[in-house]
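Heads up, the thing below is written out as structure tokens.
Left out: one protein chain. Kept in place: all the others.
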């Protein structure tokens, strides 16, 4: 593709929004401080100037009202992109997401569509403590009716966000805090990435490592280090949790016979458990070792950097888990 | 124990509330229609007459305010039992449950306690459709700081509710709609059941089946039928998901070499996945067959009885899964 | 001025709602309709009085007690009845049931099992209407009990700051299950709202009016001003309609919280009877015309029941479709 530059994850998202808003007048952006402020992490910067307050709507601190407004506007023919400042705030507005947006098409007999995108920030690592550091995508994947998107690179961020905006269903789009500043090659022109297509980040033959969002980077780091130890790790980034590219994971596990799932979400009843369960059912005959999960233990995210570091998954912990399954 | 009678699940819960309110004046009950109405399923019947409106508080339809009030009252020294009419409504009040009640002790350095019990109704099977039939306990188990209680019999309902009220932590107490009318032996006097102690409902040697809440009954039914086919099933009811009696499950799997997890919650990223993941890690060497999960597929619960029956787990589906792992 | 045709159409919609609800009550009692069913009988004047102002492209959001709104919006009664039976020919192909009937084609954005959840949806539909231009309005129906749900309260503020074309219609049927909407004495303990919601609306920046919700013409008049305000881009309004539900909160409700006398008292103010009296007195209609319309309504409901009972159930495999617009399972 032409016009490829190195830009940050934030810039890639911003460009996706800008290009889609230019292309399609039904795309509007809503959320707290998305206007003059440009979004608390800068993702909507410049959009108010470009598109005006009718399409870039600063909202009061009423997540239920404005996310629900996104649902209602989608029902009435717009294609809203709504920002939930931190995923941790889902507790004040989950009903509009999971009982309304997510279920309307089904409940109403498949006759309608809700082309809504909810963008939100996830993740630890910046001492933001128990109510601003969570990941929680497992909850949105658990309930039916939401597509769940978890990009790990600027390239994927732009392509997946454009795909999301054009998709006719309700989507949760998760942006990890530690990724915003990450740079990578991104084509200038708009492009899409189909949901449910995993990206093999590193090819390998001894162990399959599945990771999403920021953890993809830790997994790749681990794979590189393990290579020096003579262990060949295949790193797979599913990029979307719903839909999920089971085939890519199964294919890899059938090759390696070993699986480690890396997931920043809480350990209990989370995404990593689900991937493990799928494999323990459908690839059982190919497994040569216990399935390991590297996750955040199910404790609130502590503030102190020392404690936070202790609980978050990282390359070191991934290396340890991989070594356990190859030993 | 003396004074054992056959009473229903509802009566067992009602008796637990009554006895604890008599024992401890700091126990109060709050929720929509818990007073004159006696709770929409009758669990709080008679309590208003007995204890008056200061201790049996009818609330407006403000789940955030009244569940949060339960948290605040617990912080200030009471021991509230709050009713969330259907778990499906968690979307309007989750923040007070999962970010406030559940995390306060940890965030505040372990110096405080929140002795709050949230009772709620779960489950399908009565054509209550997409917003009144969900189970969702996996979500509450996923987030840290909540004990998660899922009784399956009148005996367990009473003992676990009394244990919950006396426990100094935030608890979610899940009552399955189809259990309310179920009768069983229950001692008259108050008694407790320690959390985290599984109950082996049926002993067996070929396959371990783990099930909770209403599914325990379907699992037992399946076990009885399978016995006639010469398949010996061990049915384990963990009774609480947090804390979870891993040992009981592992012990059984190590004996049987086979596991089927039955769970009415949605398939993706749910409780069944987690149990499967634990076993696929920690009991791998003992496994003789793929781990099967019998769950509700991740679709909204449909209204039409024909469709609802299609998706809910039941004895028949459990039998099928068990046969797959023993073949 | 309201034409004779319009008035008789309003009357017809009211009796059709009543006939539908009375029949559903019977069918539920006979065990033919499963699930949770909340009936609108007694409140017909509110839905019909307001919705009579709407035109193609307008929207409404509804509640758990949505049959009346559906019928007033023109949702096909056959499809509704089939939906209540869980049949494949239902408005929502049997997937929704009573609490989830929607028909976007006629602007009905859905009944709702979650109290208050229609508020934000209405805000969004109104944002869209405003953005698209053309004077579309949105009506948000919600009960007295729903007024204490954060979703509704946040929506009032949002509608006011964005000056949206919304009419908030409060169906104050005196109860939220067993709780009174407002107490007359200061000591009433089972009360859900400390002050009138009309007063509250004003404090959110929304003009409001309290309306006799048993009088369809009073509702019509009040709604006229509110809808016009919306179409003219002057922002939201709120109508606090005083009304009553004749049946229990849901079918099967033991109704321990109210007396038979109270119900009888309200039945004396029946909205259909009241409207009949007015129509007869003003010479708009004769007894014969009215009883014809009632017969026609009964017939339409009969047809609907026949249609529902004769329809097939969905295929079990349909449980897995319609989650997304693209294949899923």
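A, B and C are the chain letters, set down in written order, and residue numbers restart from 1 in every chain.
The rule is short, and it goes like this: a residue touches a chain if its C-beta (ideal position, glycine included) is under 8 Å from a C-beta of that chain, and two chains touch if they have at least 3 such contacts.
Everything numeric in this text was worked out from a predicted model, so none of it was measured.
Although one chain is omitted from the display, it touches the following shown chains in the full assembly: A, B, C. Residue-wise, the contact with the chain that is not shown comes from A:62, picked out of A:26, A:62, A:273 or A:295. In the complete complex, the hidden chain is touched by one of C:194, C:256 or C:299, namely C:194.
The hidden chain makes contact, of the residues B:16, B:40, B:69 or B:84, with B:69. Checked against the full complex, the candidates C:33, C:77, C:153 or C:223 give a single residue touching the omitted chain, namely C:153.
Contact residues of chain B toward the unshown chain are 28, 54-55, 57, 59-60, 62, 64-78, 80, 92, 95-96, 99-100, 104-113, 144-145, 147, 168-169, 243.
By the touch definition given at the top, chain A reaches the unshown chain through residues 32-33, 35-38, 40, 53, 58, 60-65, 88-89, 91-92, 126-132, 297, 299-300, 302-311.
Against the chain not shown here, chain C presents residues 148-151, 153-154, 157-158, 160-161, 191-195, 199-200, 202-206.
Throughout what follows, only the chains that are shown with their structure count from here on.
The most distant chain from chain B, with centres taken as the mean of CA atoms, is C.
Computed centre separation for the pair chain B/chain C is 36 angstrom, with centres defined by C-alpha atoms. Centre to centre, using the average C-alpha position, chain A and chain C are separated by 39 Å. One finds 30 Å separating the Cα centroids of chain A and chain B. Across the assembly, chain B contributes 64, 88-89, 91-92, 129-131, 299-300, 302-303 as residues in contact with two or more other chains. For chain C, residues touching at least two other chains, in rising order: 90, 92, 94-96, 100, 112-114, 150-151, 323, 328.
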